[in-house]
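Removed from the display is one protein chain of the complex; every other protein chain stays in position.
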Amino acid sequence: MTHTLDARRALVGGGGALVVVIAAFGVAALFIVLASKNPFDTFAVLFGYTLGNAIGFSEVVVRAIPLTLAGLGLCVAFRANAFNIGADGQIMVGAIVSVALGLALPGWPSYFAVPLSLLAGALAGGLYGALAGHLRARYNASEIIVTIMLNYVALQLLAWMIRGPLQETMAIFPRSDALPPSASLDVIIAGTRIHEGFYIAAAAVALVYLLLNRSALGFAFKVVGLSAPAARYGGLKDRALIVLAMGLSGGLAGLAGSIEIAGVHRRLQDDFAPSYGITAIAVALLARLDARFVPLTALLFGVLHVGSGAMQRQIGIPFPLVWIIQGIVILAFLYLSYMRGRARAITPEAV
Amino acid sequence: MDWIFLIGLLASAVRFTTPVLYAALGETVTQRAGVLNVGIEGIMLVGAFLAVLGAVATGSPWGGLFIAIGAGAILGALHAFFCVILKVDQIVSGIGLIVLGLGLSGFGYRVTIGSSSQLTAVPTFERVDFGPLTGVPGLGPIVFDHHLLVYMALGLALALGWALKRSGLGLSIRAAGEAPEAADAAGVEVNRLRFLCTMFGGALAAMGGAYLSIAALSGFVENMVAGRGFIAIACVVFGRWNPLGVMAAVFFFGLAEALQIRLQTAAPDIPYQFFVMIPYALAILALVLVAGRAKAPSALRIPFITGRHARSRAHRHKEDTL
Partner (left out) sequence: MPAMTAPILSLTGITKRYPGVVANDGVSLSLQAGEVLGLLGENGAGKSTLMNILSGLATPDEGEIVLGGATMRFHAPKDALEAGIGMVHQHFRLVPTLSALENIALGDPRHTRGRLRLRPLKARLEALASELNLSVPLDTPVGALDIGSQQRIEILKALAREPRILILDEPTAVLAEDERDGLFRVVKRLAARRVAVILISHRLDDVFGACDRAVVLRQGRVAGEGRVADLSREALVRLMVGGDVAAPSRSAEHAIGAPLIEVENLTVRFGRGDRRLEDVGFTLRAGEILGLAGVEGNGQHELIDAITGLAEPASGRVKHLYARPGDARLSALRAAGLAFVPEDRHARAMVPALSLSDNVLLTRLREPAFRRHGLVDRRAALALTTSLIERFNIMAPGAGAPIGTLSGGNQQKLVLARELSTEPRVLIAAQPTRGLDVRTVAFVQERLLERRDAGVGILLVSSDLAELWALADRIMVVANGRLKGPIAVAESSFAEIGHWMSGS
């Protein structure tokens, strides 16, 4: 008994996340074999392309920037037990608003236009998230379903925008005009695409860490997430907290979308952030909702996303393998949390 | 609005209803037993893909259907393993299923049928031949011009409505979702029942997916379920966890879907994206209007641990899950 407990404790300690990742790659290997390919070659391509050279790695960092921001947002919501599955929609809405504003402010100096358009994007994403939070707090409408439905609404909104009001002046492709340089984020390492959004993401990590682990608001989120009745008893406004958590969560996603456009694509287009929102769920869960680990897990999923292109080209392993790995990461994480609960259950509940 | 328009609308509404109805009926049973499965979207995708693969492999749509159902039951069992046996968070497990289903179906499709350069012929279900009845004006296209799976879905709704209300098993399922400790004390094996109901829900979700790929269409398209799994969950709430109410809710959404497609061509001045949004917006509206008042099964999402007092419901060990 004690023996297994010790083993469990070891397993669920620092090495837990590693075990989850190994399990996920193990399952992925199985599917690669099923597809009659060699898993070792595949993983060699995956990691060689992304970690084996500076340019590949810089692309991973570029990808990790929005994943970090959106993942941080999900940490906030999940702490408060609000299941925001709508980061994708919030990313899109944020990007739409920030591009609209960025295009509308051509003559403005960049120290003004950039923060303003990014903040507008964050605000839009925040309102989009807070809407779902409000519907949950006020009408008890499941935020899971609502945020997913809002994803589909945002998808259509984006499709219309780049074929309608925001379509490029030439009106050929479904995309917006390019943002003026004054409304774009500059590249910070020449020869790569790593942009100023890196600093914003780094600052966000610190701020979200302080918010969740040190501030009164973070404590309130945690209490309301664990027990809404206890929160009310403690004098906390549980409903307002849910709306606020969803708003902050959506705000960070909206910021991620705005930065992705302002730093990478420079113009609005279909599929500019393919399923970042869903990936961000795995990012947040694997980091165990701890802001400090989010950049690391974001890098990991950045590797998967960037490397999947090479996997597909060189080995013929299709992109959805990344989904399988992400799904397994989520389920393996759950199994780990079960083991963790086991290891902690020391005292009987009732005698 | 003329008759032809209305008849066409109702006939296609019935077709749009069917896949969501299977998923929603399965989810109804799962939730009535106390388990929430938000991952049925993923299961529908796997069902849609495997139905095609199975139909091609066996040369019969029935083969595809059975393989899809089996896979759905397995994915349901996976969810039940996490929710019923390990008792970890049902929502996170459901999210895992969504992503996994997306991956399994997309990956599987691209390495099998999708990888070949020529089109593979997929054996699909034929519409049921009602002879001259199909030609009856009005009624024919609406009632007598569908696949067998459509009629099976309607029959299933009626059967489940009866079974939940009037059968002993239905009574046990309702008790397991409402007051599991009471059901347990009365000798009902709550966790076993929940496990089986979750498998059943998975099987039906896969059946809904199969309808999409081997009856409504003939082939698989990545992410072809397009949120129908989530609309199904909204319909369970909207239909107040009652199979007949759920059927009505799903039909309402089928009608909305059929209508929005027709409106796209009827009103070309309005960007079509706004019509596409309609069912999703309606789902949100439905939740807002109904969810506050509808009473979910009391023990939904709460794992059952035998031998505990009812009061320990209050402190679900949330931290264990996140």
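Read from first to last, the chains carry the letters A and B; within each, the first residue is number 1.
Just so it is clear, contacts are C-beta pairs under 8 Å (C-beta built on N, C-alpha and C of every residue); 3 or more make two chains touch, one makes a residue touch a chain.
Since the structure is predicted, the reported quantities are computational estimates derived from the model, not experimental observations.
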Revision key, fill the gap. Displayed chains that the missing one touches are A, B
Check your understanding: Any idea which of A:158, A:223 or A:264 touches the chain not displayed?
Key -> A:223
Practice item. Looking beyond the chains shown, say which of B:4, B:158 or B:186 touches the absent one. Key: B:186
**Study point:** Absent chain, residues of chain A that touch it
**Key:** 210, 214-216, 218-220, 222-223, 226-227, 229-230, 232-236, 344, 346-348, 350-351
Revision key, fill the gap. Residue positions on chain B contacting the omitted chain are 166-172, 174-175, 178-179, 181-189, 298, 306-307, 309-312, 314-315, 317-320
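Operating definition for what follows: only the chains that are shown with their structure count from here on.
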Point to revise | Where chain A and chain B are represented by their mean Cα positions, the distance between them in whole Å | key: 28
Revision key, fill the gap. Chain B contacts chain A in the complex at 38, 42, 78, 82, 86-89, 91-93, 95-107, 110-111, 222, 226-227, 230-231, 233-234, 237, 271, 273-274, 276-277, 280-281, 283-284, 287-289, 291-292, 308-309, 312, 314-315, 317-322
Exercise for review: Could you please specify the touching residues of chain A with respect to chain B in the complex?
Suggested key: 31, 34-36, 78-79, 81, 83, 85, 135, 138-142, 144-146, 148-150, 152-153, 156-157, 159-160, 163-164, 225-227, 229, 278, 281-282, 285, 288-289, 318-328, 330-331, 333-335, 337-338, 340-341, 344, 349-350
